[in-house]
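Of the protein chains in this complex, all but one are displayed in their positions.
Coming up: subunit A.
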């Protein structure tokens, strides 16, 4: 490791590190625009110039200069300061200096560096260049006149998102950033372009002119729009979430988040349930009522159903552990074994933890050298995770094969076909060459998607995948590559808590059927909307009751008899388990609207109305109970590897019926994203439905 001194501080930097990185080790920040930790080095902004001895008597770009033994670096000498002053002056030659109307104002690298190295007045008297703005879709505003040509956005598209959509065209002072085709960028990571842009050239379109960064209250939280559990920051002002940004978390999302996770937020204001609603009698219209009245109607209607009504609970994809704990205890109090957190019918096995976790861990994918996707489309199900796989493939470090729908994952994939039974058998028998690739890999990974599990023979697929993992050595000493890719943030928590049918209990699909046929009296939906609710809507023969607890008036609320307003995840401090098994907690950023309460409180009120008050006086009581049910749930932020060995899934034949995508529409997967206009605009821009509009669409 070369030893050098930077501003007189001795530093030992790893071989191949750059001077800029070595300076960071020493705690010295060198200003930069084009250098970005996660992108390749361009060396074109010249802001990071430093004085180096020995060397030619001119400043050197520290971002592209490897460290050498005995080097003496001066980051703040007369020469370095003069060089940076010159660089800033040149950058400002064509920069419009329209900070007062620029959304980047207050969090702009160019502004900050100008304060340090800029002159008060400009010597430039000529006309400034101006460039036309380009249409990059509904998420990004462009003001290319502000561009300083750092090419971070170009490199992000090429190296992280995997879609080479942007380029820097022209030369000299006519350089500009341009997409090959105007319109929407074909990536689920487009929002991150705004973060990598150091100036106000690319800005957050839905956030445009809404707020200044210093007016926002920042709340560190966890994203639950997919199952990765990415670290995010919620920026809010006067009880409105205005923006969501990724937080640095190398183990999970590095510093990226998907577009749905960033831009669903206007859905938090639409279609909200801010008051209870109830149908006084069967078939009556939903009427807005007070909490007391709603619970009274609930009690009366349940009493009318007889002495011991049969109750079932279906939890949705975004149900937090506190709510599930309360609901589980409610079921126990009622003596009901009918509960399920798998509304989509995924045949996940809650008995073996290793059978439903992403055991390889997200960070572990950085070592993966052979990846088999079974019924999974990571690009749609977890775009940030897909970016990690893309990076491995791009560097030639991993080979990927897939059983499932052939879609564009941004990297080459060996297609094993979409006849699951046959393809799995071929791998098991070793007749397909990819079996050998997996077997000989150092860190093989099998990713099982929900598309493979949410079908009749899902348990058999799970069993076949486990069998394959054992046979090909995917699970070995110090490495477990068997990984289930989840799409629902509440799923792993639900399975950890055992929120699945008890002995002789009904699963989600059976509960819906039973309510129609008369063997179930009360069905409680905890934000469950992603299943076919028509069976509930058409139950015309009986007085059976549907209670919906959730934040949005979506499919579930529409068919319910009692609707109780809950909180969206930005409005509660709640516990979730990511698909890796990491127990994490969101923090409340804003308050829930109107009479809405935290969902576990709503469950507790229902319990009291049914005559089974739960012994919880605060959320701490619920959390204590949660940890009593499963001690793992009491250990926040840590990853506990799940032991491998016990069998899971059920033996059986895997049919030839093709897998179907688990996430057919990336932008709309939950009640919140369905309520978002921004997400709707993305769907429209991507599908190009504008041409097919009829007169009634507006």
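Note that in this section contacts are C-beta pairs under 8 Å (C-beta built on N, C-alpha and C of every residue); 3 or more make two chains touch, one makes a residue touch a chain; residues count from 1.
What we mean here is this: contacts and distances are computed from a predicted model.
Of "Transporter", "NAD(P)H-dependent oxidoreductase subunit E", "Holin-like protein" or "Aspartyl/glutamyl-tRNA(Asn/Gln) amidotransferase subunit C", only "NAD(P)H-dependent oxidoreductase subunit E" is the UniProt protein name of the chain excluded from the display. Within the set A:170, A:306, A:615 or A:664, the residue that contacts the chain not displayed is A:170. Between the chain not shown and the residues A:4, A:178, A:228 or A:241, the one that touches is A:178. Within the entire complex, the positions of subunit A that touch the omitted partner chain are 131-132, 164-171, 174, 176, 178-180.
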